[in-house]
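In what follows, a single structure is set out as structure tokens and then discussed.
Every protein chain of the complex appears in place save one, which is left out.
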Amino acid sequence: MLSDEQQRLCDENETDYSDLKALYLNCTLKPSPKQSHTRGLIDVSAAIMRENDVDVEILRPADYDIPQGVYPDMTEHGFETDDWPEIQQKVMDADILVLGSPIWLGERSSTCSKVIERLYASSGDLNDDGQYAYYDRVGGCIVTGNEDGVKQVSTSVLYALQHIGYLIPPQADAGWIGEAGPGPSYLDEGSGGPENDFTQRNTTFLTWNLMHMGRMLKDQGGIPAYGNQRSEWEAGCRFDHPNPEHR
Amino acid sequence: MLSDEQQRLCDENETDYSDLKALYLNCTLKPSPKQSHTRGLIDVSAAIMRENDVDVEILRPADYDIPQGVYPDMTEHGFETDDWPEIQQKVMDADILVLGSPIWLGERSSTCSKVIERLYASSGDLNDDGQYAYYDRVGGCIVTGNEDGVKQVSTSVLYALQHIGYLIPPQADAGWIGEAGPGPSYLDEGSGGPENDFTQRNTTFLTWNLMHMGRMLKDQGGIPAYGNQRSEWEAGCRFDHPNPEHR
Amino acid sequence: MLSDEQQRLCDENETDYSDLKALYLNCTLKPSPKQSHTRGLIDVSAAIMRENDVDVEILRPADYDIPQGVYPDMTEHGFETDDWPEIQQKVMDADILVLGSPIWLGERSSTCSKVIERLYASSGDLNDDGQYAYYDRVGGCIVTGNEDGVKQVSTSVLYALQHIGYLIPPQADAGWIGEAGPGPSYLDEGSGGPENDFTQRNTTFLTWNLMHMGRMLKDQGGIPAYGNQRSEWEAGCRFDHPNPEHR
Partner (left out) sequence: MLSDEQQRLCDENETDYSDLKALYLNCTLKPSPKQSHTRGLIDVSAAIMRENDVDVEILRPADYDIPQGVYPDMTEHGFETDDWPEIQQKVMDADILVLGSPIWLGERSSTCSKVIERLYASSGDLNDDGQYAYYDRVGGCIVTGNEDGVKQVSTSVLYALQHIGYLIPPQADAGWIGEAGPGPSYLDEGSGGPENDFTQRNTTFLTWNLMHMGRMLKDQGGIPAYGNQRSEWEAGCRFDHPNPEHR
């Protein structure tokens, strides 16, 4: 899975990351056990984290029953079941969140959008310091596709994460696509993806930067709660507002 | 519903549109009978079409059981049920397709993305002339939100429609948003949306331009099948390719 | 320049396009005579048009002195010189406008954005029928880059064109990019771009669809002026408004 250089970096690392948790949400459209190419690249990043003793979990939202909506628990809004609250708990337990997405027609998957809408549903929640509840967490993304769109997908995913409160490290996106036109996907024989040095480098930088900033936030007690406390501003907030961040 | 000017235009029209069909897919996240603000603006456009004898249908994908995926019938790919094939039939029967979407975190809804993925699933189908099957149809979009994003959503929706084969008339998007920050949605008391002359003008232009181009394509026998026939190009097409347009 | 199939289509065509004019604005950052890879793909489209007797002109805005701004003539707004008015005249004389752009950091070039701003500056002008002045024209785009972003660039360019009044045919974008990471550009030895059947097919379809819709609009006398006349709506228009379309 890891290249010699990726493995060497793990072997020679002297920083302790064992108190960090990372959650990867692989927003492929395909339920398990179907092969997900995006999972193929997620596995590289996750392997680096695991080699560094980060507590890693990888989930496929497509395996769960997740209604669309912008409320934390859609069973309170007419749906009979909703697996999202248990995933949301994992999100809140994690220091690092990575959204993985395939590219369809140049955009992030509908599953990725649904996940972002459900994350957004809790964006009005506050922590004990009165900051938005997602503060003190670090976010990134991993994208794969056949031919075009890594940057477009990353752009929209990273914007959403910073908007709800995540810290975005430098070079927080990594991905793989082939040349214009039809061709193999990341895990397909001969795609060139697993050997693509650029993709592997970006995935490595992304992963280490997520760990570095997770470590730094944890050691420094998070982002200081001053000047950024929603509890001290009303800004038209209303508990029943359709936009979660205005609740 | 219609303003005096909108009504006058319908009353004085002398062109026959009675052989045209239009389908509006309202991609709100909320199943019926919940109020959809986007539906509020769709209703203006649909009323103009109906006054001109266009055969109009408005559907909410959120009311149907539609799995995510990029195949025409997801029951062939592991899902037990799939209502999409019946909606796809309505899409193919319509001369005009309008996607309506709310804005969440600045982007089109996940339901809208899922609908576009399912439309994309049939983008490799061909018509009798060997052109992509969506050719000779006209597309547009209608967007509402609280505060920001009509253009971002329209940009991505119109791109998807032209990419799979729809003709996009001038000014094919219309929408309403309020000022930055929390505030009422389109149908809320005092939103100003229904009275917003700019929103109403754009909705009117969108609607007439859809009818004009639908009329023109029908009268001219569609876009000439020359130089644009997929049947004469292979371009790496493979029936089992993950990207529908490469099948 | 043209493949056998592209040439055959030109040779066997029986439709007269000799009264159509097409303008390609190649928004490379590089002034002549530097090599523009985007020009390499534009040349394919332009060759097809010329073989069909369309009157074609290709310009590089980077060769001209074009100040940034949102007014038709920036010499009236503090700039000493402005070559844009002569280019704008060519735009208005053309039935077909194609914007070509390279991709930088996943987005259209700043030159392309400047061109769109200057086009936008005249978006409040009306034709004799009281429609927006760009009506009855057809638009498309051509994009090249090293590794990612054809769809993101096309999305924003096509949106802008339809917003100001252009008709967008099906599949109005074509482009080429290589695999993720560094690599040759379109015209570089061994890029694979000129031989990429997918890129060549899309360029062919784009070109013929632009000609088809240009022909159809000319033969039908343009988009009927009914329900879409700005002259009949005020919508807060004010001659000195910063947004051109509200003037």
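The chains carry the letters A, B and C, assigned in the order they are written, with residues numbered from 1 in each.
To be clear about the criterion, contacts are C-beta pairs under 8 Å (C-beta built on N, C-alpha and C of every residue); 3 or more make two chains touch, one makes a residue touch a chain.
Note that this is a predicted model, so its numbers are computed, not measured.
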Residue in contact with the excluded chain [from C:2, C:47 or C:70]: C:70
Omitted-chain contact residue, chosen from B:44, B:87, B:105 or B:141: B:105
Selected from C:62, C:98 or C:216 as touching the chain missing from the view: C:62
Interface with the unshown chain - residue positions in chain C: 29-31, 34, 62, 68-70, 78, 104-111, 113-114, 116-117, 120, 146-147, 156, 159-160, 163-164, 181-183, 185, 235-238, 241-243, 246
Chain A residues touching the omitted chain (full complex): 5, 9, 13, 15, 48, 132, 134-135, 151, 154-156, 158-159, 162-173, 197-198, 201, 204-205, 207-209, 211-213, 215-216, 220, 223-224, 226-228, 230, 232-236, 246
Chain B residues touching the omitted chain (full complex): 105-106, 147-152, 155, 175-182, 192-193, 196-199
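The rule is simple: only the chains that are shown with their structure count from here on.
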Identity of the chain that, by mean CA position, is farthest from chain B: A
Inter-centroid spacing, chain B versus chain A (mean Cα positions, whole Å): 30
Intercentroid distance (Cα basis), chain C paired with chain A, Å: 37
Distance from the mean Cα position of chain C to that of chain B, given in whole angstrom: 24
Junction residues of chain A - those touching two or more other chains: 105-106, 147, 181-182
